[in-house]
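Complex shown without one protein chain; remaining protein chains in place.
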Amino acid sequence: MIFQIILLIMLAYVVGFIYMGLYRNITARIQGRYGPTVYQTFYDSIKLFSKKNSVSYGWMFYLGPVIMATGAVLTLILVPVFSDSDFLRSVTTQGNLFLLLYLMVLGPLGNALAVGTGGNPFGVMGVVRGLTRLIGLELPFYIAVVGLIIASNSSDIVHIIDLQKTTGLNILVHPFLFIAAMISMVGFFGASPFDIPGAPQEVYSGPRTEFSGKFLALLMSQGSIFAFAKLVLIIDLFLGGADSLWMLVIKTFAIFITIIFIGIVYGRYKVEQAVDFLMKIPTLIGVIGLVRIIWFG
Amino acid sequence: MNSIFLLLNLLPILFLYQFGGDLHVSLSLTKEFTLSLSQTPLGTFFAYLSLISFLLVTIAQKSKKTSFSYYALQFLLSIAMLAIVLAGDFITFFIGWEIMTWSSYFLISKSSDIDTKSLQKYILFSLASAFSLIAGMVIAYSFANSFDFNVIQNSFHTMPFNIKVALIVLFSLSFFTKAGVIGLHYWVVDTYSKAPDLFSSILSAVMSKMGIYGLFLVYGHLVGYAELKDMFGVILNGTDFGYVLGWIGVITSIIATFKAITQDEVKRLLAYSSIAQLGYIIAVIGMGTSFGVAGAMYHTLIHTIIKLLLFINVAAIVAQTGKNKFSELGGLIYRTPVSFVMLLIGIIALAGMPPLGGFASKFMLYNAAIDSKFALILVGMLFSGAASFLYCYKLVYGIYLGHPTSKDLETQKEVPISYLIPQVILALLLVATGAFPGAFIKVINPILIEFSLNTIPYTSMGVMQSAVGNFNGLFIISAFVVIFVFILLLIWRIKSKAKNNLNRFDISYCGEVPSKNTQLHYGYGFGTDLYRIKFVNAILKRSSSPFYEALATQTKKTAGLLSRMYYGNIHNTMIIILLFFSALYFIGVN
Amino acid sequence: MKNDLENTIKIFHGPQHPGITGNMSVELDLLGETIKRAQTHVGYLHRGFEKLVERRTVVQAFTIVCRICVPEPDPNEENFARAVENLTGLEISEKAKYIRTMVLEMQRLATMFLWMGGQAGSIGLGLIPQWSVCDRDYMLDLFEELTGGRVYHMYAFPGGVRRDLPEGFLSRLSDLLDYYEKRIIVYNNTFFDNIIFKKRAIGVGIVNADDVIKNAYVGQVMRGCGIKKDVRKDMPYLMYDKLDFDIPVQSDGDVYARALVRRDEMLQSIKILRQIIKQMPSEGDILQKIPKHRKFKLPADDTYVQTESARGAMSYYMAGDGSEKIRRMQVRGPSLVHAYTLLEKLLVDSQLSDVAMTMNSLGICPPEIER
Amino acid sequence: MMESGFHGCDLDDSLKCKLEESGTQNTHSVMEKAAAWFRSRSIFVVAYGTGCGAIEMPPTFTSRYDAERMGVVGVATPRQADLIILSGYLAYKTLRRVIRTYEQMQKPKYIITLGSCPINGGMYWDSYNTIKKLDDYLPVDVSVVGCMPRPEAVIDGFSLLQKRIKNGEKAGWEKYDENLDFYKKNQKRVLGNHVDPSYETDWYNLENGSEV
Partner (left out) sequence: MIELISKLEKLSLELVQKQDYLYKVEVKKEQLESLLLSFLNEFGYITLDSINCRDDLEEGNFVITYCLLTPKRDHVVMVQTSIERENASLPSIHTFWPQAEIMEREMHEMFGVDFPGHPTLIDFALEYWDNIPPLRRDFDTLQYVNDMNPFRGQRDDALDAKVEMKKKREAKKAAKLKAEQEAAAKAELETQNNPSQEVQNEE
């Protein structure tokens, strides 16, 4: 099992980095330029790991990125990656969907402590923006997740995947929930128009302002692992999981490219506009889906 | 003095431990009035909860100069609470309730920064709560001809429907006031924030739980969940009654959460947070399912632990620095590291984050909602939970992180050890509940049996079992620790040298250099952005104080004679009121 | 008891900040993210141009005046050349006038494209800067062909222009204008009609129309408030009185209104350039007979010239003292009042997220504030 | 293109000698060579337009010239950056901020200068508010000449820097560490005693103390 976990982390690391590289590359192509190589984010992270210095404001600053990475890895191992194999089944059944909802926020909160320790007002502003955005961002996602839990009468992801084999994919059965969750996902990936916390033109780099060298590298690495975990979670919940590596890549990439295409053509909301928007349209869509499940399902 | 009262506080615990289990004592005064104590699993749970809380707070009081009368009143309060939770009939219950009210009133008045307005608010609402209770008692007595809980329980289904409703509403109002449901929370914030710092922990952690105990007593014991279901009918998978209560709880929770974020005073934030957390409990308490009751019980336990921890922590910081506002604190992390870690554990649990106990209780609450298919209520609870991250972060940032706002904060020392001991105990409890979420099910199951509900399956200490999935707390916490240590070692090994003792002003500041006088602490501005969000602004703009102030002025205007009492000596007023209602009571009885 | 204003935190927006236009800084006092006080700081680019010019002859000074404002050097050259012409009484030929007008309009287009990149970048719309800066580069290519320099042209010499048009230049310019017209439609769809840009920009940074006239706000700030004024129409210079064009105005006075004014001005510039291409005389001196060894002697007199730059009226005050050196040359760019009087006022009670956007829409260019 | 080979310092002969020795290789192990390769492939540039050369930064980084394909990408804060591009003349007021920004960057760190002004003052050689020789105050790795240098030239400067990083040549930050006294003395000479901040480095305090 330990071996499997390490294998999974490495898979997530590689796939996550390639996705992040693809993100930059595809964005560049749309912008009409050649763009960096697919491995560019990997180079970046190795370079940052090999920096000779990295500043730290004390032990809490040191631990913040570690907590964040822990949250990401823990999320990863609790999300079932392959639907039919026994791969890490024994681990993923230890958790449930509610646990994942909270684990997804654990990392950012841990990092927020480090940001606060650094004491940079820009960083704290970024954190506050992030947490404020979270109010709006979580709402449609919660609705979608609650809808799924009630529809499949289980908060066990493995069960939700299995159920889709008989009832059909959730994206078709509960399209409203999928749309609501997808809009949230755009925000969870930090894509426009919800890339508010780290907006460079406004808050200088947001929560990452003070992180350098290995800390930044750790944040980047966990970001790619986390991105992979989130993609897998979405396909588990709505696309019936993946039974092979190819299906995994195809399905996650489909979600991923959607997020890129949404992100590239929009600017950035202000935080209050983002929350207002998220509380209106996606929430409404989600509530329609939810009511459909409860009263007519 | 401290050690004496420490021993004195230990006594009831030992007593309960030794003689507890199935305690039944009764003392007949007259034919009709019998004072009786009868121990139920529910009462035992609350008894231990409150007694241990008192013990821990007494430990913390060691380094704070405290008068004899304060200790005595506090002990009296603990005994009163014991009387409430062990009471077998309404007379005992009410006596305990009144002693609790009055002793707490005098304790609050001992605070240095209390003002008469807050005190009046507290006592008026307490009295209103008591009157509502009395009215309920009297009505119940008039039908059951007894104050004994068991007699009332047995004769409840024979009462007419409107009487049943009236009883439930009266009792609910009384206990809602104590718990601070939104609309009736007017007294809570002022009282919590202005009471003596350590006593605030009692108020929030224990006294508000007396309201919850009362609700359990009424819904579970006197009325019975089955009766509730019969009375009000079924919606989705739960009861109509539970649905209404669920919305009350969720709305309480959401409003209080947003209010908490915008507070500048530390204890006000905690007070609002307390209201919000009790909102969760109220949201599930009426559902009438085993998960509803279990979730409410579990959250009662966890909230008591958290709020004791946080209030003691804050009390220590206030005592140490003399400051109680986020705009005046900041940057204490390396001055008071132990306190910081304790607060951190507290807020992780408060936010409901795994792997600590906070998540276990939240999971129970959510399961209860899922069980009844109250999806929107569940979404509301989750939403309020997401918003609560903001005030959790504000709490830790405002006090410990960021930049010190004044020079004397830079030379603070760690708080006295007597404050730390209870905090460490409570933090360990949180870790334990996180690692062994299933252990508490054993405590809950007897209560469920008492309420004639299904028990919750129990597999092992580490696993929390539920109808819609389970989680293994032990696995989560150990996986968390293992991964954490692994990544830490990995990072440690990387040769990128970390400059550890960087000056706090050495920040990226757009090429400029902040000076010692540059204000960099974000504590005050934290949360002001919420006013720009339309939905949140609509919540924050509203306040119950205009309503109550208008009520007060109207009362003053109309009741010309009576209004003089409000201006006069508060004690006289109270005595008059008490006499008036005792007279009413005797008229009613006869 | 501290009040809101005493509990603000202080941050600097610049000079080392991605959201600042150039090398300047705004000191902000924030309550939450609401700005309670703003103070502009400049001087990071101060080179003392006015001192340098005093130590130089006209020809020597001619090479450095274009560096006063980096994003659009040509109005500076035009102002300088015209001031010298005014003082020495030089008259320039019609062809030189046409070429100068053309260069000014080309520069206006190039600056607008750069502005569009900045404005879109300030709201995090990364696509537009990538496109528009590239589109601007095609104009720079033409500049390079015409003058030899991409950014600094040193082209409008007192008495005419430095070089004649290369062969086939006008047809290439015409092709580029065709391309730009197509592109502006694309930008209109992706940027000006972008729902998020509208949401962010409408109602932000509203300039009061009464202040505009008195406080000498110029350019799009003025025209965004519905005041139809333009130096090209009011005090026509070069060939502008012979060319047919409109002054676009909007009435709202906010960031979005200014953006729309700029978009319409781009279309007007294309219109002007098309007319110039049609009317450009084939014959004519490009450089008037100027003193031997280009030794201009400026009389002991002073003059004041104004040119409509892409961001508003830019004025030069120049005085000679009868020698070859310039006694005094003072630059009054549009940014001076915008960056201080206007920006400090606009930012109060707006949010941190609006700062970059507001600055971009005012068209602030720090090097011309402090020279 | 011009490599920084000048170290004409009129102040201290002993320091001068040390400066001229630098420029040798210092990577030995395989790990260091690999790290050097990765460093050359990924260069983060801090967003700071110090002078007129900043006008050629947008074309360099956007779709026509696209420096990102070489791994050169802009970041907001100095903490994350490897490279600072000093795009043109430096006023004294800016020099203060640039030194501050440079010191906040994490090693290894590099400086590229654009234009003639940082080399010898350029057009502004007689301006009372700009410095003439930047390498007296900060160690320059690559100077790209021209006014402005074209984006192609800037990209050529990037590739030269990448080559030097890959070869493991001694970079500016090492010189800065070794000859800190020299640089600090020069900085103090032009900026006077108003060099912020006092807590970062002790030179100012020490010298102030000795002067008094």
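Order as written gives the chain letters A, B, C and D; numbering starts at 1 within each chain.
Simple rule for what comes next: a contact is a pair of C-beta atoms (placed from the backbone, for glycine too) under 8 Å apart; a residue touches a chain by one contact, two chains touch by 3 or more.
A quick note: this is a predicted structure, and the numbers were derived from the prediction, not measured.
Shown chains touched by the undisplayed chain in the intact complex: C, D.
Only one residue in the set D:Lys33, D:Lys133, D:Lys166 or D:Lys188 touches the chain that does not appear here, and it is D:Lys133. From the set C:Ala120, C:Ala201 or C:Ala216, the residue in touch with the chain omitted from the display is C:Ala216, counting the whole complex.
Chain C meets the missing chain through residues 42-43, 46, 48, 50-52, 54-55, 86, 213-216, 229, 231, 234-235, 301-304, 306, 313, 315, 317, 319, 327-328, 330, 332, 336-337, 340-341, 370. One chain is missing from the display, and on chain D it is touched by residues 5-6, 8, 10, 92-93, 96, 119-121, 125-129, 131-133, 189-190, 192, 194.
The rule we apply is simple: only the chains that are shown with their structure count from here on.
Annotation of chain A and chain C: jointly contacted by B, D, touch as defined at the top.
Interface comparison, B-C versus A-D: the higher count of C-beta contacts falls to A-D.
Chain centres defined as mean CA positions place A nearest to the mean of all protein CA atoms. With every chain reduced to the mean of its CA atoms, the largest distance from chain A is reached by C.
The centroid of the Cα atoms in chain A and the matching centroid in chain D are 38 Å apart.
Averaged C-alpha coordinates put the centre of chain C at 31 Å from the centre of chain D. Here the spacing of chain B and chain D, counted between their Cα centres, is 59 Å. Annotation for chain A: residues touching 2 or more other chains are 31-33, 50-55, 121-122, 125, 129, 200, 204-205, 209-210, 213, 271.
Chain contacts: chain C has residues 9, 11, 15-18, 30, 33, 130-131, 134, 351 touching two or more partner chains. Viewed as a network of touching protein chains, the structure reduces to a complete graph with every chain in contact with every other. Across the interface of their complex, chain D is touched by residues 24, 28, 31-37, 40, 43-44, 46-47, 50-55, 200, 204-205, 208-213, 216 of chain A.
The touching residues of chain C, when paired with chain A in their complex, are 9, 11, 17-19, 30, 33, 120-127, 130-131, 134, 190, 194-197, 199-200, 351-353, 355-356.
Residue ranges of chain C in contact with chain B, taken from their complex: 2, 4, 7-17, 25, 30-34, 351.
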